[in-house]
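Remarks on the structure that follows.
Every protein chain of the complex appears in place save one, which is left out.
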Amino acid sequence: MKKKTLTAAIFIVLSTALLLWPMAGAKVQAADKIGWVGPVYKELSASLTAGFKAYYKKTYGKDVDITFVRPGGWPVCLDKVRAWGGKPDADIFLGAGAPAHEVLKKEGLIVPYQPKNSDKVPADWHGMKVKDKGDYWTCFAPWIVTNLYNEKVLKRLKLPPPKTWNDLLDPIYRGNIVHTLPYASGTMHETIEILMQAFGEEEAWKYLRLLAAQLARFSTGSTDTTQLVARGEVPIGIAQPQMNAMAARKDGFPVRDLLPEKTILVPEAVALLKGAPNEKVGKIFLDWLFSDDGQKYVLEGRYFASNTDISFSKWEKEGVEMATHAQKALGVDSFWDLKVDFIEYDLDLATKRWDEVNRKYEYEIYRKWGELKSSLFLIEDVEGEIAAAKDAKMDVAKADAKIKEARKLFEIDGNYPAARLAASKARALLVAP
Amino acid sequence: MSRGSISLAALLWLVIAFLVLYPLSILIIESFKIAATGGWGIGNYLEFFQDAYYLKTFLNTLYLSTLVLVTTTVFGIPLAYILARYRHLGKTIFTALILLPIVLPAFAGVFAFIIFFGKYGTVNLLLMDIGLTEQPINFIYGLHGLVFIQALHMLPFIVLGLSAGFTNIDPSFEEAAEVEGASGFRRFFTITLPLCTPSYLAGAVLVFLWPFTDWLTPLILGQVDFLPSVSYINISYHFTDVHRKYMGIVAVVVSSVVCISLFLLARWWVEKKKYTGLSKGTTSEGRVIEPSAWVKSGAYVYMIFIAILVLLIPIVLGLAAFSRRWVFEPFPTYWTLENFRLILLESPGLIKNSFLYSGIALVFGIAFGLPVAYLIVRTRVPGRDALDFVITLMLAFPGIAIGVSYLLAFWKGIPLAQYWIIMPIALFARRLPYFLRMAHSSYLQLDPSLEEASEVSGAGKVRTFFNISLPLLLKGVLVGVVMFFIMAFQEISTAVFLYKGGWETLPIGIYLNWHRGMEFGIAAAMAFLMIVITFILLLIISRIGGGVLKAAWGAGEN
Partner (left out) sequence: MAFIEIQSLFKRFKDVVAINRIEFEVNQGEMLTLLGPSGCGKTTTLRCIAGLEKPDEGDIVIDGKPMLSQGFVPPSKRGIGMVFQNYAVWPHMKVFNNIVYGLKLQKVPRQSIREKAQKVLELVGLEGLEDRYPAQLSGGQQQRVALARALVTNPKVLLLDEPLSNLDAKLREELRFEIKSLVRRMGITSVYVTHDQAEAMVISDRIAVMDSGNVVQIGTPENIYEKPANKFVADFIGTTNFIPGEIIRVAADTHTAVMRTEFNEELHCHTSDLTATVSGAKVNASIRPEDVEVFSQPPENPENLLKGTIAHKAYLGNFLYFFVNVDGTMIRVQVSHQLPQEEGEEIYLLLNPQKCMILF
């Protein structure tokens, strides 16, 4: 009986405590609030949270409650803000490159604000925009679109690191590449945009189709790509922010980044949302973010700091742990010292076709991935057979013409069933011309 | 049929209407909205079944379900037979181990097996190190891996159902067949197995429905062309492409319809074929066989094999939790508590949220479940069967459907989803059947005359409940409570649609850390923490009432 009474008592106490817990929590909440939404990585949000809390407490003698939501990559975050429809559940759009911010600006979802010290961020760099002229958005953590590979795994597979975009199409890499979908990751979106602007649209889509056939799988986001490469599950990852290699190396993963021959700068930027419920605290945060203190927390969050007057070596002496890694990863003392060559990037065009590109990739490549592969593999087989027949001095003119048609149907039209049909016709023509 | 119980029934119906019927009807309504015109129609459904992509995902899911069911059945039949019929050492331990996946979070298995069976996981590295293979073997990426992981997670449902069946069959049925001259195998396939079908089927339905619910495993394995994953991506990666959202909702509704119909079909079939009712006077232990030494050692090998697979989950996660930088090594070399430090330092809120939400859900569960159990068992209020039916149906609903419908229903009109209370409410609604079953069965065992004696002695109904019913139900209820808590604690399918910044629970934290960050050490540590908490809770259960898993699942199934 005593045992039972005891159990009952414990049960009642526990359930009462559970009921009262939230009330107790509510009483303490006299702190100021701020909300961030955006695609920045966990390490950065954690670092900025710690830094801004300390700063706020020191400066205003009050606590600040920070909520950070990361629904996904840039496009997902952008779509989240759109869905809020001017009544955002956050104050700051934290992260994402220029096109995402341009879309927000065009749709009137962010408002201009010029943070203190933001004049230390250059307006342009090698032809790339770093901040908005109207102060809608400002870059706080620049980086370059890169690819990533796992050196240990490639060595084991006896494969050289792929240097150029075209290297990636080499059959030796088939099944060893991973990337995500442009709607899940802004970096992937920008990669497609790079290809489209550097090689022309037709050539770019052809390339993307061929690349898709090389993939081991699709990942669900750029960080998913990073972890797959870092752990060696797939050795090569496409469309990665430059600092991912640095962050992964710091965690002990044998990865290196690959700067492809055609790439762009991504000015990871920050903006004040229209209708922000805590606008005042939001502005305080923006001012702090571009201060020396804030920039250090950016670097500690494993992103490169954006102010021009900083130097990694100086910070290293001040005890900023990541400064060493950043210097090692970039080989220079400040991000802006990098010697790079970017493609000519049309931001307006990129902004305009933002949704369209994402959609086209998904519907024409991703959703038909199975068909795409089986179609291309058949074409390649038949091409091999034709080449062999040619060597055997057979008449392959008709088959050759047909297989070329199949290639065109595949690469240019993206009509995989038709391409497959044409390829099997070519095979038939090879046997009975 | 007093006025009191009628108004109680009305109140409970109100809760059900608000938390189940209303959101689900909103879900169905939304699926008929046409994005392009803003009107209504069946266009989305037509598109779903005409669009090659959606049709493919639908058929893929059916195919996966079939494969998982076949796999679990093929592996489950011998296992259940061994557990139920053979006299062997360590029966309790093996039973506990094999049933363990029920209480382990589904995603824990995926993570552990990726670490262990991945391209450069422990097994592949060992194989390559000893020179057996040159290239890593693809153990888990692909359909086969998906089937393996889902089947291992669902195996207990088949084993529980079947072994309950094997135990409960009146031995005389089999003895009669033996006398008639049916040999071992023949007897097994013509008498024993058919007699077990009702109890098998109850578990089989849950197994078949799992691929319609589990969006996370396919996503992590890079196999996304399955209904729940597509619904998840359509709904939580896109917020303004309304058409895509509606198509996601259609996918959710289609999944739900499939699940519910299969569930009902199985129930109807089981009702029709209740063979168990024929038998009487069974011994509690059923038929126990002393097999030959060969068979026995084979049985041991088989059980140990499955037990090891199950045990790998906590072990691998434990190794990962206490180490960092575990890559390209078969076993970790750098041991640290860093992961736990980071959890406590960076996100103590996750643990707090998990306990808080599950705890509140639990309080709701008790406050709702006990009166419902009372109404169903003790009164003749009209509509009580329907109440039972609706709540039981929640078992079959994919978690995704509840998450999405809550998101739709409680965003604008009734803006409940803007407050954190939505999290415990959703957990409560999703996991209610688990508690109700426990409360229900313990109520059934409580002799009504005990309560009547109290009423005659001068106590009112309420006082009787607290003085007599509650203390006597306590054991069963506590077991139900802990089960409910465990299930709520590891819930992710519903919560992932509803959480906002600051509301993350442990499972969501695991998902985010693994999948959207690079911290598999932290994810593993969180998963390990969850397993430890679950273990402690299970220990409490088994202290309160032994054979709990059976009580909670096996008995209720038929």
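Labels A and B are assigned to the chains in the order they are written; within every chain, residues are numbered from 1.
Simple rule for what comes next: contacts are C-beta pairs under 8 Å (C-beta built on N, C-alpha and C of every residue); 3 or more make two chains touch, one makes a residue touch a chain.
These numbers come from a predicted model, not from an experiment.
Student: Among B:Leu11, B:Ala367 or B:Leu450, exactly one should touch the missing chain; which is it?
Tutor: If we include the chain that is not displayed, B:Leu450 is the one touching it.
Student: Of the residues B:Ile77, B:Ile468, B:Met526 or B:Ile541, I need the one that contacts the missing chain.
Tutor: Of the candidates B:Ile77, B:Ile468, B:Met526 or B:Ile541, B:Ile468 is in touch with the missing chain.
Student: For chain B, which residues touch the unseen chain?
Tutor: Interface residues of chain B facing the absent chain: 1-2, 447, 449-450, 452-461, 463, 467-468, 471-472.
One rule holds in what follows: only the chains that are shown with their structure count from here on.
Student: Using the touch definition from the top, list the residues of chain A that touch chain B in their complex.
Tutor: Chain A reaches chain B through residues 4, 7-8, 11, 14-15, 18-19, 21-22, 35-37, 41-43, 46, 67-72, 75-76, 79-80, 82-83, 89-90, 152-153, 157, 183-184, 216-221, 223-224, 226-227, 230-234, 247-248, 251-254, 355, 367-368.
Student: In the complex of these two chains, what residues of chain B are touching chain A?
Tutor: 53, 114, 118-120, 135, 141, 219, 222-224, 233, 236-241, 324-325, 327-328, 346, 355-356, 359-360, 362-363, 366, 418, 420, 471, 474, 478, 481, 500-502, 512-520, 544
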